[in-house]
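The complex is shown incomplete by one protein chain, all other protein chains being positioned as in the whole.
Chain lettering (A, B, C, D and E) follows the sequence in which the chains are written, and residue indices restart at 1 in each chain.
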Amino acid sequence: MLRHDGRSNTQLRPVRILRNYIKHAEGSVLIEVGDTKVICTASVEERIPPFKKDSGEGWITAEYSMLPRATAVRNQRDISKLKLNGRSSEIQRLIGRSLRTIVDLKLLGERTITVDCDVIQADGGTRTASITGGYVALADACRTLVKNGLISKTPIIGIVAATSVGIVNGEELLDLCYIEDSNAEVDMNVIMTDKGEFIELQATGEKSSFSKKQLDKLLNLAESGIHELIKAQNEVIWKD
Amino acid sequence: MLRHDGRSNTQLRPVRILRNYIKHAEGSVLIEVGDTKVICTASVEERIPPFKKDSGEGWITAEYSMLPRATAVRNQRDISKLKLNGRSSEIQRLIGRSLRTIVDLKLLGERTITVDCDVIQADGGTRTASITGGYVALADACRTLVKNGLISKTPIIGIVAATSVGIVNGEELLDLCYIEDSNAEVDMNVIMTDKGEFIELQATGEKSSFSKKQLDKLLNLAESGIHELIKAQNEVIWKD
Amino acid sequence: MLRHDGRSNTQLRPVRILRNYIKHAEGSVLIEVGDTKVICTASVEERIPPFKKDSGEGWITAEYSMLPRATAVRNQRDISKLKLNGRSSEIQRLIGRSLRTIVDLKLLGERTITVDCDVIQADGGTRTASITGGYVALADACRTLVKNGLISKTPIIGIVAATSVGIVNGEELLDLCYIEDSNAEVDMNVIMTDKGEFIELQATGEKSSFSKKQLDKLLNLAESGIHELIKAQNEVIWKD
Amino acid sequence: MLRHDGRSNTQLRPVRILRNYIKHAEGSVLIEVGDTKVICTASVEERIPPFKKDSGEGWITAEYSMLPRATAVRNQRDISKLKLNGRSSEIQRLIGRSLRTIVDLKLLGERTITVDCDVIQADGGTRTASITGGYVALADACRTLVKNGLISKTPIIGIVAATSVGIVNGEELLDLCYIEDSNAEVDMNVIMTDKGEFIELQATGEKSSFSKKQLDKLLNLAESGIHELIKAQNEVIWKD
Amino acid sequence: MLRHDGRSNTQLRPVRILRNYIKHAEGSVLIEVGDTKVICTASVEERIPPFKKDSGEGWITAEYSMLPRATAVRNQRDISKLKLNGRSSEIQRLIGRSLRTIVDLKLLGERTITVDCDVIQADGGTRTASITGGYVALADACRTLVKNGLISKTPIIGIVAATSVGIVNGEELLDLCYIEDSNAEVDMNVIMTDKGEFIELQATGEKSSFSKKQLDKLLNLAESGIHELIKAQNEVIWKD
Partner (left out) sequence: MLRHDGRSNTQLRPVRILRNYIKHAEGSVLIEVGDTKVICTASVEERIPPFKKDSGEGWITAEYSMLPRATAVRNQRDISKLKLNGRSSEIQRLIGRSLRTIVDLKLLGERTITVDCDVIQADGGTRTASITGGYVALADACRTLVKNGLISKTPIIGIVAATSVGIVNGEELLDLCYIEDSNAEVDMNVIMTDKGEFIELQATGEKSSFSKKQLDKLLNLAESGIHELIKAQNEVIWKD
């Protein structure tokens, strides 16, 4: 039985990564995973946060936001409510942690790269698309630093990509779109490296608890998806 | 003598209006005016602001924002500073006023259309591009309302478009890009209808005052540009 | 046909400018234009904003606010809503730009003058009264700087005043009071120098669009009004 | 030995209460106590706060603020810092409590009167001037309610006035101006009724503790001052 | 080799759950896990959030905060920065999700229970202690509802507890204290039911990525710890 968009349970949605999408940024991509579309820009600034002072190291941080009409119903902007959305806050911390693990902060030197992930159209999996796309923008920003002679070699020391998996109507599915996500019994975001190791995983029993066995099946499914995503990243990243 | 991008003084930058850009919105466009790119979505909500209560009329409002890296240097998000940028506040009031003038609020009925203008790449003229693009998104949202049987005929009663003109090094120029805008002695935003009448004009002597004669020249220049922009709007808007 | 307060269409309301109104400020006036009353203070601070660092120049900025009961209906204070009123934000940017054009920032030296315009009673034209009165407060603050030996000559290099004009029931009127303003088809704020040149103009078709011909009539009307306002400024400013 | 403005220790500064100062408000005064000047407006609104719902009673509340340049050094506006000044918060609670004690909230009916006290020039004693002046504005607002037939008799059931007293260089002084206040060892604000009873008193040992004996002297001093202030209130309040 | 507080790698810290700790709350506990101390109160309110309107269901939500000096270095309060701490935001969303899974919202009826988790002393594992303790407070609040006749049977349909596990210097450890947590290569929070199923798990490679094998070991360790924690909950919860 196929999924409502015709995919098999173990199939990713079409992935498209457009590099150099915003001309001002040191690195930038438009990533599309099915109907989910995120603009990721990586901005280099020659300053470090206070807690990194005198460390000789740089910092990677991320911000995540949605345009008001990225979703079926318009959302008020954070500034109208004077509150950073709790969900955004959680997601941008996840993106920042994930991207930091594949950067040698010593090699980066005393500068900050901010990866802004702005969802312009949402259809599930915006946080994992942000990580997958944000990685490419970040790698490009590092390349710009090398090209401009600011550092001698890239501080990128690995590849990271992410996808969601979940259990919907008792079946394990890869790469949930919005309608699947909202009906999932269990929902998991998996962030992995090109070595097949985990960087972060977050599994939530939205409607029910889940067993070790189910967890294992989901992890396998995620691994296969991330393998493909890393292939997609590699294809675009070595293009110039 | 040509301008630094090869245009003549009386020439607009290439304009591209992509309709139906965001699948969730009742109306949406990506407008590109040279390197300036703005996503405009028009969202219909079945409620009206308190000051319109019992008026039998609807309301049109606008919000304007830039992605952090739409500009050469990254800007902090409003929510990080807990303050709506003063410039954004001024611009979104302008967009809202301009679009309201070409809508019959009685015909719209007791609903609100919010036009969100999110600049994803900025190179001068973002507020005028927002009005020109926002008009198309708004017209499409009204068409959606008619198509869905919510209103019997469109409340759109005119066409509105906008451009900037200015005096740079003593010469009157049409459609300033960022580098021209930052060197302008005088800078003017003009919003006009398809009947050749003004809806709003804002002229500022950034570096010097200006005479009535200079004002007249600028107004003529703006009129010719807006004429072309309305042609561009008409071309895409009647496509389906 | 006379206006509801008995004025002719081309007549200003009575203008009264009281200097040295607040004893603490380097410059201060109470300006009354009809029933509109604004306290303008100009405060000198020996610091400059970050973007002026190492420029050798000073800065002029403005803030605009209304007391809660300056209007017919009490308005909540900005701090109660934690948001700077969008209208105030737009107006204070306008006042700041207008006053900066008649100051030589190099001569001012590395200091900031903040012109606070606090409306204690509103009856239309508060932003233009703020500019007209703010100019006198600013000039007085510069004089205080000279008197105290901080600068050798005043950095004021021109005179600026402002008024509103509009079309009400098809007639062009000078200096709209609140009731006229709320019924205006077209509303324009004009800021001019003593040389008869424009510093800024903002014209808005509140209820309808307007033609070039109407614009020209309004500009003439504004010019005559501003001429008178500059006479009023000059009368008080040379008094000591 | 006289005080630096020539007053004796037991002498108030000149008091001036100007009624009907702001044309829009139901009650309004400009009160001047020496160089301290406060605009007090009393605004009636036909609504009550949630905690008074179904009580059949009205409510009296107060807000207190200073214009930025009411003081020797310019203060940032609360909205710039997004925080209500702690001192303002404390003072407006005091004003509200004091004024509520002389109003029969049942007689007022289900409406709210907000007394806004905006200090336009500060020279010590701004909170007590706000109470003394606020009382007159409040009484006038109640009279307006009676005049307009909204209530049959005024809900004002007493008179309240306030002054500060303190110990400066070991001497008990009435009605401290700013320079005295900043050098005071002990500082006390006293709010009393026309019956000679206390409504509130706040005594603070700013630089040292104080004895019961000193407290008693200060209370006597305050009583004599408040007696005079109530005379000043009575003089203006029965004028029409 | 023992851990620095003498525990073996598979040993929990001493757990103490004090019920009825705050007299006003419908349910409340002080939970101590080693030196980590959290006050959990469960407050019943007879209202539901807007998104639950007309659902016939209730809602469970959580808030998490630390006293300023719960940590080695004093933290500024959120209100001083006007921003909810990003970490708190993430944690309170986790607590809310976890507790909701063991409540039948239909049985709860149209009311909200807010579980406030206020850390008074922090030494690692504050979020998992909040869940373990919050469960007891929540169960007690439900019992209060039954006792007061508001619902006929408790809506609690399972038991939930949580602990952290991690890899420190290459060894898998149960229940990390702060010093272990800050040195962990991998850090995982596990939330489980009394049936041995997962409700949520969050694993983070803080300093390195981790393998499926390491994940499995950590999950086993967590399961044994949670088993004990549920025993501790059961011991106190059936005491009256």
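Please note the rule applied: a residue touches a chain if its C-beta (ideal position, glycine included) is under 8 Å from a C-beta of that chain, and two chains touch if they have at least 3 such contacts.
Owing to the predicted nature of the structure, the values given are computational and were not obtained by experimental measurement.
In the complete complex, the hidden chain is touched by one of E:I31, E:A70 or E:L99, namely E:A70.
Residue D:T101 is the one among D:N9, D:N75 or D:T101 that touches the chain not shown.
Touch with the chain omitted from the figure is made, among D:K53, D:K212 or D:K239, by D:K212. Chain D meets the missing chain through residues 82-84, 86-87, 89-90, 92-93, 97, 101, 158, 192-193, 195, 197-206, 208-212, 215, 219. By the touch criterion stated above, the residues of chain E touching the omitted chain are 22-25, 28, 35, 39, 41, 43, 45, 63, 65, 67-72, 74, 77-79, 82-84, 114, 116, 118, 120-122.
Criterion: only the chains that are shown with their structure count from here on.
Averaging Cα coordinates per chain places chain A and chain B 33 Å apart. For chain D, the set of residues that touch two or more other chains comprises 82-83.
Listed by chain label, the pairs that touch are A-B, A-E, B-C, C-D.
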